[in-house]
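Missing here: one protein chain of the complex. Every other protein chain is in place.
Residue numbering begins at 1 within each chain, and the chains themselves are lettered A and B in the order written.
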Amino acid sequence: MSSQLEPIKDPGLPAHVHRKTDTDPKAADRAERQVAAMFGISALGTVLLIISYIFVPDDLFIFIPIMGNQNAHQLGLGLGMAIALFFIGLGAIHWAKTLMPDQEVVMQRHEFRSPEEDRKAFVDTVKEGVSSSGLGRRSLIKRSLGAALGLSALSPILLLRDLGPLPGPEQKMTNWKSGTYLVTDPGDRRIKASDLEVGSVAQVMPEFADPKDRHLDDIAKDALLLIRLRPAEFNLEPDRLAMTHEGIIAFSKICSHMGCAVALYEQTTKHLLCPCHQSTFDVTRAAKVIFGPAARPLPQLDITVDDEGYLIARKPFSEPVGPSFWGREK
Amino acid sequence: MTVEAKLGQVANYVDERTGAAAFLKKSLRKVFPDHWSFLLGEVALYSFVILLLSGTFLTFWFDPSMREVVYEGAYQPLEGVKMSAAYASALDISFEVRGGLLMRQIHHWAALIFMAAIVAHLLRVFFTGAFRKPREGNWIIGVGLLTLGIVEGFLGYSLPDDLLSGTGIRIAEAIIQAIPVVGSYLSYFAFGGVFPGELFIPRIYIVHVLLLPGAFLALITVHLMLVWYQKHTQYPGPGRTEKNVVGYPLMPMYMAKAGGFFFIVFGVTAFLAAVASINPIWLYGPYTPAQISAGSQPDWYMGWLDGLVRMAPPIETYFFGYTVSWNILIPGLIIPGILFTGMALYPFIESWITGDKREHHLLDRPRNAPNRTALGAMSLTFMMVTLINGGNDLIATHFDLSINQIMWGTRFGVFILPPLAFIITKRLCLSLQRADRELVLHGRETGRLLRMPSGEFVEVHEPISPEKAFILTSHEQLPALELPAVDARGVKRAGALKNKLRARLSNANAVAIPKVSTEDLKEIESH
Partner (left out) sequence: MKRLSRFRRHKAAAPLLLIFALLGIGGTFSVASATTASETSAVERSTLIEEGRQIFLKGCSSCHGLNAEGVSVAPSLIGVGAASVDFQVGTGRMPMADMSTQAMRKAPVYNDEEVAALAAYVASLAPGPEIPGMELLNFERDGSTAEGGELFRNNCAMCHNFAGQGGALTQGKYAPTVMGVLPKHIYEAMVTGPQAMPVFNDKTITPEEKLSIIKWIKSAEAEPNLGGASLGRVGPVTEGLLAWTLGLGLLIGVAVWLATKAK
């Protein structure tokens, strides 16, 4: 409180101002009619909903300005429901505002703190209860109860063990093995090195004996991007250059940041952009990260061709694909 | 029998079995103060009810299974496409069930409005200081509701297993597996093995329709019971004190207004669902990890998280065969954890700074708590900057900018702009206090000029009403805490460093333009 200075006095509740509907019965009747009209509009809304549901075919489209072609069935149902609900609300509120008593009422707050006798009685009751239960005195009961409860809490945790298998070697492996053919996705066609032009990009998968066996779990780690550049455009260490074939370079399509599909290839800059968090990878430098939150380059797959010129993997990825995890060695 | 007599019979029946009359006689006359800003929480509450109703409708047709099916339904562009049963059932709801698409849209729009209303309500409670004693518990419940709401919304829009939400799940999985030591285990347990597996959608389905709604019902009930029992706060004004509530009784005024407002909220939600398309999953396509769309974002209430992740520096550390992804952990878990914990503990932090341990039922006008208001503005600015970065690709295409520019701008902006917002807001609050003081002392400027006999021109000021003068001066201005480093005998106090910090914060908090007292007014009258 500002110590010695006296604050300005509370003038008290302002005098009640009567509404027109309080003093003029005609105004009150008019308000009543307005409320009834709103309820009436609501009823019309319900009728619109019912008619749309039963009679309007769901493949009829009508043109609404600004919105374009709209499904009439949808629009009828939705607007009908909206009108039906909204005008009930409007009517109820208008009724409250104009016709219900609006005298401000003052209600006193009660102190929350209980009276001293109650507080003391509560403390006494609890103390008495605890001591009569014997918990305080009988330490053997206390300790053994603690042990039993604590142990029993372990069972639910244990029962959840089969939520999933423990992480295994599959966490770090893909279906790319030595000699696996690269096939188009979709289509499952083997792809020749000569099928790719400079500047072209293709999404490929490892060949499966039966393409129907390929599930999303496999796609989530196998997805591969093939990009063809002119060999002179590469700026690679010799070991990485050896993993390319005549300007074709293969990267995991799964972002090393958080696992989105990285496929925005900019032909002019030779950059790969991930649309999720805008990590940018430089293809000419083995997908080195040049912008954005990704910390590691995309894993590169060692590719070559077989005798007929079809692209194959020379060996598996030398590191796990996708986002990082605790046990991932650099 | 008349209606009254019939009602009397029913009331008698119930009262003889429950003794409800005593409770109801008081409750039906309970007084609630009237201000539009008190309706924001109601918007959230009613949106929750709408979510329950529309959500139940959807569960009658939704199949939460990741089993692979081939689509043979009405939507031609997906004919013969392989997808999960969940996605196919969501398509069926949209195209085969009459009113299904409307209900899906009502459900999703209600979710967006639910979260928006929670945030608006939180801001109102924060800026008016309604979280102070005795309402700290309710504040914590509110922060809990906000957090659960974000999770529930994320799980909800992930259920249809479409390309956009599936990408969100992929990102969530990356956050889980980035947790040191236990990350891979948690991820395998959540997904039943590798990503995406076949168990995630059915599992989050149960969380989304049973566990979290149950938690919401419990928390919302306690939240409302506390408001009921502790009575609602009210804005300062003539006749309003810390010891009363001025307003209208529950019956009939509030029943009609609040009940009517439920229909308004439902009506507006249905209107949005009728005229604005939301979450067109048939255009996104089914989820597969090898596909992605440009401009992939989560729903707005997670946009700030996305923005934080986008702007994070690319830092990972490696040691002894282990990897720690700071670029994921910091924006994804650590910063949100700090923010939400700070938010939950704020009532206690503020009472520690001010030393004020009394009950408060009168709200603050934000300008009269400049530090708190400035802090709120700072947090809002932080949220806006991160939110903007979350949509940087859409902003780039629509405003001819580059994502790189926006990213760098927000990387710096997130450090520079919030403190700037703090300073500016605090100054603004103090200016407004000064303006209030002027208004009380000198009255309202009428714009009319008067020429005095001496030749001087003066502007005529009209004194403000006593009610207005009271509102402008009824707030408290607490002095800063006295926390001397040494006590009366010159002995150094324990906890000196903590007290120094507290004293500094308390001093900063107490900066204010002194309000007008009756002495000031008398002085004015004398000349």
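For this structure, a couple of remarks:
Keep this in mind: contacts are C-beta pairs under 8 Å (C-beta built on N, C-alpha and C of every residue); 3 or more make two chains touch, one makes a residue touch a chain.
Being a predicted model, the structure only gives us computed values, none of them experimental.
Although one chain is not drawn, the whole complex shows that of A:Gln70, A:Gln171, A:Ser256 or A:Gln300 it is A:Gln70 that touches it. Across A:Asp195, A:Asp218 or A:Glu319, the residue that sits in touch with the chain not pictured is A:Asp195. Although one chain is not drawn, the whole complex shows that of B:Gln291, B:Thr323 or B:Thr354 it is B:Gln291 that touches it. Only one of the listed residues, B:Ser402, B:Ser431 or B:Thr446, touches the absent chain: B:Ser402. Shown as candidates are A:Trp176, A:Phe234, A:Phe251 or A:Tyr265; the residue that touches the absent chain is A:Tyr265.
Residues of chain A that touch the chain left out of the display are 17, 19-21, 61, 66-71, 74-75, 78, 89, 93, 97-98, 102, 184-187, 191-192, 194-203, 227, 261, 263-269, 271, 273, 275, 278, 280, 291. Across the interface with the omitted chain, chain B contributes residues 34-40, 43, 76-81, 94, 101, 105, 108-109, 112-113, 116-117, 120, 163-164, 257, 260-261, 264-265, 268-269, 272-280, 282-285, 290-301, 303, 391-394, 396-397, 400-405.
Keep this in mind: only the chains that are shown with their structure count from here on.
Put simply, the C-alpha centre of chain A and that of chain B have 18 angstrom between them. By the touch criterion stated above, chain B contacts chain A in their complex at residues 29-31, 68, 98-99, 101-102, 105, 134, 167, 170-171, 173-175, 177-185, 187-197, 199, 230-231, 238-239, 241-249, 252-253, 256-257, 259-268, 270-271, 273-275, 287-296, 306, 309-316, 318, 321-325, 327-328, 331, 359, 361, 392-393, 403-404, 407, 440, 466-467, 469-470, 473-474, 476-479, 514-521.
Residue ranges on chain A touching chain B, taken from their complex, read 1-3, 5-14, 53, 58, 67, 73-75, 77-79, 81-93, 95-97, 100-102, 104-109, 112, 160, 163-167, 170-171, 185, 203, 215-217, 219-221, 223, 253-254, 257-261, 263-264, 275-279, 289, 291-296, 322-330.
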